[in-house]
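Complex shown without one protein chain; remaining protein chains in place.
And then subunit A:
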Amino acid sequence: MTAELVRGQNHPLSEERLEVRISAGTPVVAALAAADENGRVSGADRVAHPGAPALPGLEVPRRAAAEHRLAVDLAALPETVHRVDVLLALPAGPGGPARFGAVAAPFVAVAGPSGAALADYTITGLDAESAVIALELYRRQDAWKVRAVGQGYAGGLAELLTDQGLPEAHRLARTVEEAVAQGPARSVPAPPPPPADPDRPPRPTATAPQSATRTTAPTGSPTAPPDRPAPAATPPEAGPSVTPPSDTPLGSVPAQPSPPHDSQGAGVPAHPAPAPRPPHQDGAAPQPSHPAHGTPQTPVPGGSPGPGPDIAEAARPAATASAAPGGPIDYQHPRRRTTAPPAPPQAAPPAEPGRPARPVAGDATGWTMDERLYNQVWGMFEDLARTVAAYRSAVDFADSRREKELDEALSDPRSRIGGQGDAARETARARHTELVDRAREALDRDLAQLTAESEVVEPALPPAYAGWDNPVWQGYRAPMEIPMAARLGDLHLSEAPDLRIPMLIRLPLERGLWIDGGGSGGFDGTSADGTDPRRLAMETAVSLAARLLAVYPAGEFGVHVIDPAGSAARALAPLVDTGVLAGAPASGAAGVADVLSRLTTRVDLVQMAVRGGASDALPPGYDTSEQLLIVNDFPHGFDDRAVTRLRYLADEGPSVGVHLMMVAAREDTAGYGPLLDPLWRSLLRLTPVPDDHLADPWVGHAWTYEPPRVPGGSQVLWQVLAEVAAARRALGR
């Protein structure tokens, strides 16, 4: 079980032989400094560094590298050692980055002899620092603990070591530099064998192949917040007494109050209940996300994981922040949702001046990777909308200005003499071209940026957000949790037909869907390749229904089908043959009436229970999962009573989890006159062929919607549905 530490947080160490893994985006120097009980590093012989790589109990590599494995044997340390600091520094010299702010956030993990990581920490928020105390391992009442420190020093290793109380800090820093400079030229050693914890790539990167993490068993289990020991284990008075006393430069700190923890910690109750996470969040992008583990972490016994004494301990690094502009420590636990979500970890190096930043998947705010990607996709959607709006507005202006100038040139009597008129017209046209060109340039720049972002975001998307052609579906397993949203198709604008924005709709659905199989949607009866639009519409409906089935946890989404004339049997085959439907497609007037009356009763019952505030009054074992009713060939097989029931479902269903998916052509219901217009309006209209009928909420462009397409010849739909069926059987439903 890996505890994911935040700055200032600590975690008990159950092992004595430890391996500290470091991965940074650039070669770094790693060192270990052993401090005595006063928190002071007494001499250069207490620092294991590339020039002196082995000390009793401590071992570090001899050169700078992007990946490091340091060995610490706590049992072999001298009795006088009370704290071991893990130090990172950027090697001096030309060529390399001079500040941690310019490289990817370093990642450190502490692992036991089995290779399983006990705790890890991503050092975010560094800026001008060139040396950083990443972690400290410290003795607390004969037990060792690890704490995430992340204290950076702009003055480099020398300043860091000075702060540790080392008398010959500058000389030692020079020794380290020389040792690194003399080290083998090769800066990155051969990669070590893969860690035993395959859930967790040692260093998550934006382009990490997803398959590596997806092959693991998707036993998405509740990831509890990292253990905090019960207060009994660390009595409150132990906190300040072990932190370094006041004879060190750091020392005056314990006397100071630690205001942040007062305001955020003590009064706040225990963490929110650990929520199960879907397995697709593992390491798909540069985010210190929790991998899903096989065994759920047991909550802290006693139910009082309050951040009492341990948070108090964290005061020391906070107050030493004067050494560098590191900013205050964030005591907030990442999953305690009392404030706005945290900014995404700095995973990409900041852009060089004048050039756009390299895009990174998950580069948006959010509590989970899911949410970050969702926000990022919506951010791209908005960016594209606004960029194109700016372009269109500039072009409109250029057009109208040209017209005006041409009119003036024409109406000016002088222009009839000589070539003045022609010259004026020429000028007007040139001005028009110049402005349009500039607008196009700005648009192209933004489009290039968005395209680059799309290229990294698309492969990182979890199944619910990914297209059917995304390899993530090949390794699909039924999720444990309802995702934030599902992708219902792609959106694009005519200015950038190749830049597809995933159309993500929040789950649970708030309104029903209408797959328009009629000719009212900008195409006439048959599509380009002659396929029947009604069949196309039904295939789209099946693809959407399959997606909804797949992204809900097993058994939490039921699909009913009304196919009165049985005309959609072929399109429905994937749903029928894999046995994921709640029942065989209902046919004939009797079947229609039966399905509708069952669902109507259900809506009524659940609604009554919800309104009465008595959801426990439902019959025992009542299945409260969401339901989707696919209606094909409407209004075939519907009598007036059935139509009334359908409208009732459309109106009342969404609030209690019963949704409609109408596969219909509006002209078929012409006989009803305007009576059904409210029904159509209440549904989200989607088309089986690309059609521009959706508007964005910012500037109101008409976006072209394209339904999700299963790649030709691909069996992904069948595979996924078979997996859904298997997961359901495993659940006994």
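Rule of thumb we're sticking to: a residue touches a chain if its C-beta (ideal position, glycine included) is under 8 Å from a C-beta of that chain, and two chains touch if they have at least 3 such contacts; residues count from 1.
Here is the rule we use: contacts and distances are computed from a predicted model.
A chain of the complex is left out here; the name its UniProt entry carries, from "TerD family protein", "Sugar ABC transporter permease", "NAD-dependent dihydropyrimidine dehydrogenase PreA subunit" or "Peptide/nickel transport system ATP-binding protein", is "TerD family protein". Residue A:Ala389 is the one among A:Ala116, A:Ala143 or A:Ala389 that touches the chain not shown.
Considering A:Arg171, A:Arg414 or A:Arg438, the position touching the chain not shown turns out to be A:Arg438 (whole complex). By the touch rule set out above, subunit A reaches the unshown chain at residues 351, 353-354, 385-387, 389-394, 397-398, 401, 435, 438-439, 441-442, 698-699.
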